[in-house]
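In this view, the complex is presented without one of its protein chains, the others remaining in place.
Naming follows writing order (A and B), and every chain is counted from residue 1.
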Amino acid sequence: MSAYAAIVRRDARVAMRRLGEAANPLLFFLIVTTLFPLALSPSADELREVGVGVLWVSTLLSSLLALEGLFRSDADDGSLEQLLLSPVPITVTVLAKITAHWLITILPLIALVPVLALSYSMPLSALPIMLAALVLATPTLSVLIAIGAALTVSLRRGGTIVGLLVLPLTAPLLIFGTRATDFGLHDEPVAGPLYLLAAFAAFALALGPLAIGAALRVGVE
Amino acid sequence: MMEFLRMGGEAAYVWSAYGITLAVVLFNVWWARWTHHQALERARASSSQSRAPRKPTVRHVE
Partner (left out) sequence: MRLPRWFHLLGSPPFVYGLAGRLVPWLGTIAIVLLLVGAYWGLAVAPPDRVQGEVYRIIFLHPQVAYISMMAYVVMAVSAGIGFIWRIKLAHAVAVTAAPIGTTFTVCALATGAIWGRPTWGTFWQWTDPRIMSETLLLFLFLSYLALRAAFEDRDKADRVSAILAVVGVVNVPIIHYSVIWWNSLHQGPSFMKLDKPSIAPEMLPPFLIMIAAFTVCFYWLLLNGLRGQIVERERDTRWVRQLVEGREA
């Protein structure tokens, strides 16, 4: 089995053991998307229009919660240094960890979105586009949050700052993701934004791990 | 002159904009001077510290 697959399996297995922890971002997502209608008191039409933005921002914040500690447990027990020293390139390791966490925490979140979208009076027809946009945007999102996690890995209270570091960088994802969903909602062509999200993902997955590896090296010394 | 200061009635906007910009530039000038001064002070302090006679670290053992 390739090193990549091995690390994905190992990380996934570890995360499954702490299913409660893995569920936290999911619960956060549910709570936040419940709070918005409470705060806004919108009509069904307003809810539909606001729903796109609310669901995307909630996804962003929940993912932040899920991934900001990506390297912390490995840093704490010393396995991070081992990973950096191993013959497996750190970029592969990093991609594997991001994949594992995306599968365990982000994918379930995306799976919940249709249910919440319906609660926001969004038509069924809008869902495929929204899901496609989320599937394309979340890998980039994961890479960006992982960069923040790597930069702060040696800090005691690093988690609090990751949001500040990473969220401004997610603006393009938010823009194209919400607009794609919106276009889907109004039967307008979605190819443009979706292709761009895919391009961002390719770019981030190719180059992000380099930055993450460099940041981890600095953090560990 | 008064007409110049009044800026066609929109004096508040024009002068506050120019004022803020001036303030930002002056702040940066001050900040550079201040940090330079602070650095020199700290260097002076650590320099004189190393020059001052130190008490011997060995104590007599009874």
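Annotations
By our rule, contacts are C-beta pairs under 8 Å (C-beta built on N, C-alpha and C of every residue); 3 or more make two chains touch, one makes a residue touch a chain.
Everything numeric here is computed off the predicted structure, so don't read it as measured data.
Touch, as defined at the top, links the missing chain to these shown chains in the whole complex: A, B.
Note on the undisplayed chain: of the listed residues A:Met1, A:Leu19, A:Leu164 or A:Ala191, the one touching it is A:Leu164. Among A:Leu27, A:Ile175 or A:Ala202, the one in contact with the hidden chain is A:Ile175.
Listed here are the chain A residues that touch the chain not shown: 147, 151-152, 154-155, 158, 161, 164-165, 167-169, 171-172, 175-176, 179, 200, 207, 211, 214-215, 218-219, 221. Listed here are the chain B residues that touch the chain not shown: 4, 7-10, 13-14, 16-18, 20-21, 24-25, 27-29, 31-40, 42-44, 46-47.
In the analysis below, only the chains that are shown with their structure count from here on.
Averaged C-alpha coordinates put the centre of chain A at 42 Å from the centre of chain B.
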